[in-house]
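Shown here: the complex without one of its protein chains, the others still in place.
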Amino acid sequence: MTFALIIISALILGCAAVAMALRNLIHSALLLIGSWAGVAAFYLWAGAEFVAFAQILIYIGAISMVVLFAVLLTRQGDAPEPVEFPSLSRFVTGLIAGGGVAGVLIGAILGMPFDVRTAQSAPALSVKELGAQLMGPHAVSLLVIGLLLTVALLGAVLLASDRRPDQPEDTP
Amino acid sequence: MSVSDLSSFTPSSGPTVRAVKDPFHGDLLEVSMGPQHPSTHGVFRMVVTLDGEVVVKLKPVFGYLHRNHEKIAENTTYLGSMPYTDRLDYLCSMTTNWAYALAVEKLAGQAVPDRAQYLRVILAEMTRLVNHSCLVGFLFNDLGTSFTPLLYAFREREKILDLFEALSGSRMMCNFQRFGGCRVDPTPEWLAAASRLVDNYPRFLDEYETMLTANEIMLARTQGIGILDAKLAVNAGITGPCLRASGYNYDLRKVDGYGFYPRFDFKVPLGAHGDTYDRYMMRILEMRESVKILQQAFRDLPGGPVMDPKAKIRGFRPKAGEAYGRIESPKGELGFYLISDGTPNPYRYRVRPPSLINLTLLEEMCLGHTIADSVVILGSVDIVLGEVDR
Amino acid sequence: MLGSGIINGLIVTAKNFVGSYHDPKRMVTVQYPEERAKLPENYRNFPFLITENATDPMGTLRCVACQICEKECPPQCIYIEKSKDKKPDATGKPQLYPAVFAIDTSVCMSCQICVEVCPFDAIKMDQVFEVAATDRFTGLLLDREQLAKPNSYFHEIHPTDAAEVDTRLATERQAAEEKAKAAAAAKAAAAAKAAAPKAAVKPAAEGGPTA
Amino acid sequence: MESLEQIRDRLLARFPGATVTLVTNPGVAAEHSLLLDAAHGAELALFLRDDPALQLDYCSNATGVDWPDKEITDVKKTTVPDPAGGAPKVVEEKTKHVEPGCLEAVYHLYSMALRHGPVVIRLRTANRSDQVKLPSLTPVWRSCDFQEREIYDLYGIVFEGHRDLRRLLMWEEFKDHPMRKDYVDPDDYEWEPTPHAAVLERAKAHYPVPPAATPPEAPKP
Partner (left out) sequence: MIIAAIDSYLEVAPLAWRDAVVQWCPEPTQWLVHHLITIVAILAVFGTLFAFTPLAERKLLGRLQNRLGPNRSGLPWWQNGPKLWGLTQPFADAVKALTKEDIVPAAADKLLHFLAPVLIVAFSLLTFAVLPFGRHLVPVGLDAALLYFFAAGSATELAIFMAGWASRNKYSLLAAMRALAQVISYELPLILSVVPIVLIAGTLSLQDIVLAQGFWTFGFLPHWFVFTPWGFAGFLLFLVSALAESNRSPFDLPEAESELIAGHLTEYSGFKYALFFMAEYFGLTALSGLGVTLFLGGWQAPCAFLQFIPSWLWFMGKVIGMLLLFIWIRGTLLRLRIDQLTRLAWQFMVPLTLINLGNAAFWSLTAGWTGPLQLVRWGVSLAIIVIPFVLLGRRLSAGRHPRTYRYAAS
């Protein structure tokens, strides 16, 4: 089973790295979406079907569209300006920031109690139990997330609609 | 109404047109819905400036089918121009022939026997059925159906064109009217077949109305689209179903009373809003009126000669002078203005094309609508490029 | 109710669908190359020249090259060159005949004005519509031989028209023959009269010397 | 509807500076017309449209007519007493003079409101070469928009005050005006075997006759 894990992690990390290096913004966005697909494959490997399909549905279905629209509407075409490396100070500050984030992440992962090595043999959780769990103990967090999403939705609607004040909403 | 304010007349009742340049909008997109376009009914071109979906500016471009029909007419005899009039509005050749014959008879003072007058009314109303069923079919094609209403309309049109072929020899290029009457006297079988066809024509109209007139998508796509104001339409010379759809009662069959139309009682339908839906309904209701006229005409068609015996085929030289004859063709007022100088060829031969002049207000109708609507509005105005470009 | 218009539309198309299987009136199309729609009698396409009989087409052309149709043809697509000599036509009167009679069918719009103005019923409208040609220039320029078709063919495609034309021509021919016979008889009578006085004179002369 | 003479008199009364003459139509249809002078054309037209008695709110047809320069040989018959005392002889002197032609715009006006018949008005340009300006009636009747553009395109009358005077039918770079009587159409036709030699000769001047298609002059024996 570890052989599949290696392939999947290679896929995820590879796509992310290449996405970072490419000049063409659209290609890098698509590679980012590729790495999300890799994450979904990882969930499948780990036996959590529901989370994998949710990942595909949400990330590849919707958020990829948001990323691509954002890329399109902000930049005209794919000719990025050349990035210059003038000074050592920019390199050092970059290193410090990257190192800090990496440190926090690794600390959090190592501190977790569950045992990484036996992940794949976790019991296959059926969707019904997952639903019960969500509606039971975790109901509060579900409602908060729901609230957050609706607020975001309303914000988007307000932001988009006041662009044309004189265009009546219900034109024929 | 002084001169100044009319030329800058903005359609008050139409959709609001955004005058101020909105910073949020990027550059305007100019689309040339060019001569080769699936829904411009022939080689007609509209240079449309789009702001996103909405039409901001629309310039029609003509001349792709220009054959200089009037110059040709000046170099041929009066009779020689008759087959060319079929090619003006190639959907209704009988009414165009009649308009030309009417103008020349007015120019030369030529009498026409009763049976020929009745036959002309019969053929003109059958042409109106052909043209309106064509238009309604093409309008639904522009609205996006996959050819079904068009083929129902064509099924009915073909039956009438077969009758024209049996009478004049050709389906669309009939070349049937002469100065002083008609060329061929219809046989009794032809008359029986024609009246049978006319009697069950309303069945086709009922099928059409149940299928499409109350269709929600049709109502959404055509009501309130391309509104034409009656006063502006009169000033812009719009005639025919487009003018009556705006509620203005002007039908040459009632106003001029040419031919034997005063002998038939028929009603002229009027619209209320002047939008694309009204223009569509005008055609449907006019078809029902034409069926009534045809039934009366078949009932009391007199006997007698079809051609005035004194009329001369060759060596026809009307006296010097001029005349302007006009009829109510299915598209509007079709007029022929002839100046003769005594020679067999006309000195000046002018066609007043309803299709071209009905396009005067195309831009005012399309402003503020989306590009999908401008195609539908053009379809509802019913133009034929042979007549527009001559 | 929101969907009622759409449902009515669907019902109409369903009726048409079902109708297309059992209602011949609804199926309007014809499988062209195999089945052919019957052409109405008045159907006209390109003109053709009438010859009295099929055996000697060029000999019995009815056309007398009077060039009226060439003048009256709106697109000017007929081209006639008169013949130098004359040959007797059906009524025996020596008439000219067209040495060259070409119709450019790529220009002709089959408006049948030539048929109307022809005083000799020499040109009539054909019913041929499959006239594809491989070459635009010579393929569609039909000359005298290609245009000439016998009167029997004319009877075939336009029966009533042909019958009416033939009766008219027959009466004209009879009238021409009676006139010719009458003229011949009158000439004979005149000759006889002229001969009679001479004869009268001659017998007198004979009477004289023999007396 | 009042007769043309009454209209003309009211026009003259209303606009003293304008000259309005009646043009008779010799034909059977007897549709006579009013010749308005170019300077006051627009006001006269506006009056015709707004006058409550006339209300000619619909201009059905705007036509261009080309009257080329005419050579008139007027024959003057003078009776010359014969010096030798014989019968007086009639001597005809033919004096030839050229009457200047003009370009003319004819408008057929109808009233949709009162439903009465055509009032035909004519506007004539000074001559056919340089002074070809006429006042545009598009601000008065919007229906003359495309028709005046067509007259400008095919006859060359320049309409002042028109909303958007461009060629209607021909392409922008086209120079001449095709509907004029003295227009010579270009003869670079593509070669056609039409039996009429005239077209053939002109075409041959431009295009080499394709070898394959022998022209029909050499009729087959």
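Note that the chains take the letters A, B, C and D in the order they are written out, and that residue 1 is the start of every chain.
Going forward, a residue touches a chain if its C-beta (ideal position, glycine included) is under 8 Å from a C-beta of that chain, and two chains touch if they have at least 3 such contacts.
Here the structure is a predicted model, which is why all the values come from computation and not from measurement.
Asks: Give the labels of the shown chains that the missing chain contacts, considering the complete complex.
Replies: Touch partners of the hidden chain, whole complex considered, are A, B, C.
Asks: Of A:6, A:112, A:127 or A:160, which one is in contact with the hidden chain?
Replies: Residue touching the absent chain, from the options given: A:127.
Asks: Of B:65, B:79, B:371 or B:384, which one is in contact with the hidden chain?
Replies: Selected residue, touching the omitted chain: B:371.
Asks: So which of A:17, A:57 or A:145 would be touching the chain we can't see?
Replies: A:57
Asks: Which of these, B:49, B:68 or B:148, touches the one chain of the complex that we don't see?
Replies: The missing chain is touched by B:148.
Asks: Suppose we count only contacts with the excluded chain; which residues of chain C make the list?
Replies: These residues touch the chain not displayed: 1-3, 6, 9-10, 12-14, 16-17, 20-21, 26-29, 31.
Asks: Applying the definition given at the start, please give the residues of chain B touching the unseen chain.
Replies: Against the missing chain, chain B presents residues 29, 31, 33, 37-39, 53, 140, 142-148, 151-152, 155, 211-221, 223-224, 244, 249, 251, 254, 267-273, 277-278, 281, 285, 370-373, 375.
Asks: Determine and list the chain A residues touching the chain excluded from the picture.
Replies: 26-27, 30, 33, 49-50, 53-54, 56-57, 60-62, 64-65, 68, 72, 124, 126-128, 171
What we mean here is this: only the chains that are shown with their structure count from here on.
Asks: Among all the other chains, which ones are in touch with both chain A and chain B?
Replies: none
Asks: Please report how many Å separate the Cα centroid of chain C from that of chain D, as a whole number.
Replies: The answer is 43 Å.
Asks: Can you compute the centre-to-centre distance for chain A and chain C, using the mean CA position of each chain? Integer Å is fine.
Replies: One centre to the other, that is 86 Å.
Asks: Can you pull out the residues of chain A that are in contact with at least two other chains?
Replies: In chain A, no residue touches at least two other chains, as defined above.
Asks: Quick one: which bits of chain B touch chain C in the complex? Just the residue numbers, please.
Replies: 76-77, 79-84, 148, 152, 155, 158, 162, 165-170, 173, 175, 183-184, 207, 210-212, 214-219, 313-314
Asks: Which positions of chain D touch chain B when the two form their complex?
Replies: Result: residues 25-31, 42, 46, 50, 57-61, 63, 65-66, 106, 108, 112, 115, 118, 120, 138-147, 154, 163, 167-171, 178-179 of chain D touch chain B.
Asks: Given the complex with chain D, which residues does chain B contribute to the contact?
Replies: 1, 3, 6-7, 62-63, 66, 68, 70-71, 106-109, 232, 234-238, 248, 250, 255, 318-324, 326, 333, 335, 337, 339-340, 348, 350, 352, 356-357, 359-361, 389-390
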